[in-house]
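Right, I'll just put the structure down here and ask away after.
Every protein chain but one is kept in place in this view of the complex.
This part shows chain A:
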Amino acid sequence: MNPVNIGAADLEALWLTLRLAAVTTLLLLAIGVPLAWKLSHWQSRWRHGVEVLITLPLVLPPTVLGFYLLLLFSPNHASGQWLAALWGEPLVFSFTGLVIASVIYSLPFMVQPLLASFSQNGKRLTRAAAALGMPPHAALLKVLLPASRPAIVSACALTFAHTLGEFGVVLMIGGAIPGETQVVSIALFQHVEALEYGAAHRLALVLLVVTTALLLLARWLGRAVSATSREERFMGVPG
């Protein structure tokens, strides 16, 4: 029925993982762009502190982050009760909890490339836009974002791929509830523990192929514009 013969539970895990990665990437894009824009303009000694905070998930062991989130979300603590009351259901061992954790965990993968691009081009382009009468929000949306397209594409690809591979954080706050919190990396781990190497092979291969394809796609998207135009130029299009 399916070419790589993946079980129904594994397919569900795969679908859950893709959903998690997609939601996380979209949320992070919405958070990351204004955050990086503000940071690139921010002339304060606090800027370094905030940048360190954003970079922290990059170096912090995922289990440490997961542990603190578990405490935060736990219904045994006031914070967890408050969050559960706010959301309507406990966040721990839930898809929503996973999304929040993923957003924090992948934050540097979205913000760092954007920040680098905004800091490099941002000042020059915003000044040029203002000097043509464009207000700041127009400078961001109509000048800076189009100019930062390669950085945005690569930031999204990195975030998506990074979320696909999440393990430690999910293990701590999500567990392995099929269809709710059992992501591919957890399912793979469970197959290996149960000595089901065939199923493990199949899942691992799917992840390998998907992530490789994703990175190739990102490279292609980032270069598509300049490559075609350069070709045109060599073909003798006037210019």
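Simple rule for what comes next: a contact is a pair of C-beta atoms (placed from the backbone, for glycine too) under 8 Å apart; a residue touches a chain by one contact, two chains touch by 3 or more; residues count from 1.
Note that in this section contacts and distances are computed from a predicted model.
Q: From the list "HAD-IIIC family phosphatase", "Molybdate transport system ATP-binding protein", "Radical SAM/Cys-rich domain-containing protein" or "Fe-S cluster assembly protein SufD", give the UniProt name belonging to the chain omitted from this structure.
A: "Molybdate transport system ATP-binding protein"
Q: Which residue, A:35, A:100 or A:129, contacts the hidden chain when the whole complex is considered?
A: In the full complex, the listed residue that touches the missing chain is A:129.
Q: Provide the residue numbers of chain A that touch the chain removed from this figure.
A: Answer for chain A: residues 121, 124-125, 127-136, 138, 142-143, 146-149, 225-226, 229-230, 233, 238-239 touch the chain left out.
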